[in-house]
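See below for the structure under consideration.
Missing here: one protein chain of the complex. Every other protein chain is in place.
== subunit A ==
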Amino acid sequence: MTILLEVSQTGWGLFFGRFHPVLVHLPIGMLLVAFVLEALSKHRRLAILGAAVLPVLIFGAVSAVAACVAGYLLSLSGGYDDGALALHMWLGIGVAVISVLLCVLRRYTLFKKSWLAVSGVMVLLLSAAGHYGGTLTHGDDYLTAALPLGKKKTAAATLTGPPEEIKVYDQLVRPVLEQKCYGCHNEQKLKGGLRLDGIKHIQEGGENGPVLKDSLPEMSELYKRLVLSEDDDKRMPPKGKPQLNPQQVEIIYWWIAQGASPTATVKDLHKTPRIQLVLESLQPSRGGEANPFIPEAEAGAPSEKDVEALEAIGVKVMPVAAQSGYVMINAINAAAFGNREAELLLPLKSHIAWLKLSNTQVGDSALAAIAELPHLTRLHLENTAVTDAGLPALAASKSLMYLNLVGTKVTGKGLQALHQNKALREVYLYKSAVTPAEVTTLKQRMPRVKIDTGGYHMPVLATDTLVFRKEKKS
């Protein structure tokens, strides 16, 4: 088997066969021109073109026959889907036969009326043969994949979700194979009799045997060939094709070494320091420690309609980060934002993390709506009409950590309600109606909360006004 294969891989037959892709384009062009000339010559004023049809046709027919021969020789090298190959072959032969037939009809001026019809059929066959030829080399979704209308196939570049839950084959290995290997190892084009588009096919192996050797990457063709010298004939992907990058090679190696499981997740497998680095690089950057003001659980994307309702009244709604479903809301350009507008926050309930309503018209009744936002961690209510009456609602705001009540009418009495809020960490009360005695009580009742009432002063120092100059000579 191997010996036979070697011979056929280097014979003169294969050499000529490889001219097939060059040759096929001649008949395609020539025969198409012949058809066009034929059709144009029907027009009275262009009848003279009829004389050109036969030479073009002869040239096309000869090249079609040559392309068929070369194509047959190429097909002997194997590695193609039999069904598609047969279809392409017979359509090609059909084109050759019909073009020769047309030459004969033209040369001897037989059945003159049928010429155009016959060349029409020839063009149809030609198109079909061309299409299946393309399918053989590029795969059957080559055309449609570029269609802008269809659903896009996304190759997972970065991974979302907890890193431990990543499915090794589905999310790490398969995208690599899809990107770099499927092109030649698919249903239509089985180079080396090998399909890699599916775990079952990978396990089956190719005509040279299995490509996986249990947990031994160095013995498995699927890995071995990736790291051969680039000039080696067995190197995969072959010289000139897009190569795997080192990270992708590392993923394949690790997957095979860990048993090439079709279902395992990252946490099931032993992680080497090298793969650890690869896995980290695939994770979207979180930039150091997690932000304490963002809930740990992920949120889905907010509905555009709800966001637009707020933006229509001048309120800025921004994701807290590019990939986050949590939003920060700022009403800095919406001074008219009041209690009624606060209702518009509720549809975004599960998304609002930070809310800035400073200097707006909101009052106590808005706080009832605000308290219903389960993930709200930062709330700015500076210089609003909020009073003691609204504060009990905020006691139930379960994630609220930062509360800014600067310049409001709240007093120590109203703030007593907040001691039930266990999440609260910082409360700002500068220019509010809280008295120093009340602050002392509040600080005792809420020892974990940083209460800032401001009104800072600096000591007056002699040096504040002292200007240092050169000492005058006495």
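We adopt the following convention: a residue touches a chain if its C-beta (ideal position, glycine included) is under 8 Å from a C-beta of that chain, and two chains touch if they have at least 3 such contacts; residues count from 1.
Basically, contacts and distances are computed from a predicted model.
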Record lookup, UniProt, unshown chain, options "Sulfate transport system permease protein CysT", "Sulfatase", "Phosphate-binding protein PstS" or "PTS lactose transporter subunit IIB" -> protein name "Sulfatase"
Among the options A:F59, A:W115, A:F293 or A:F337, the absent chain makes contact with A:F293
Among listed residues A:L143, A:M318, A:L346 or A:A396, the absent chain is touched only by A:M318
Touching the unshown chain, subunit A contributes residues 285-289, 291, 293-294, 316, 318-322, 324, 326, 330, 332-333, 353, 380, 382, 402, 404, 406, 426, 428, 430, 452-459, 461, 463-464, 466-470
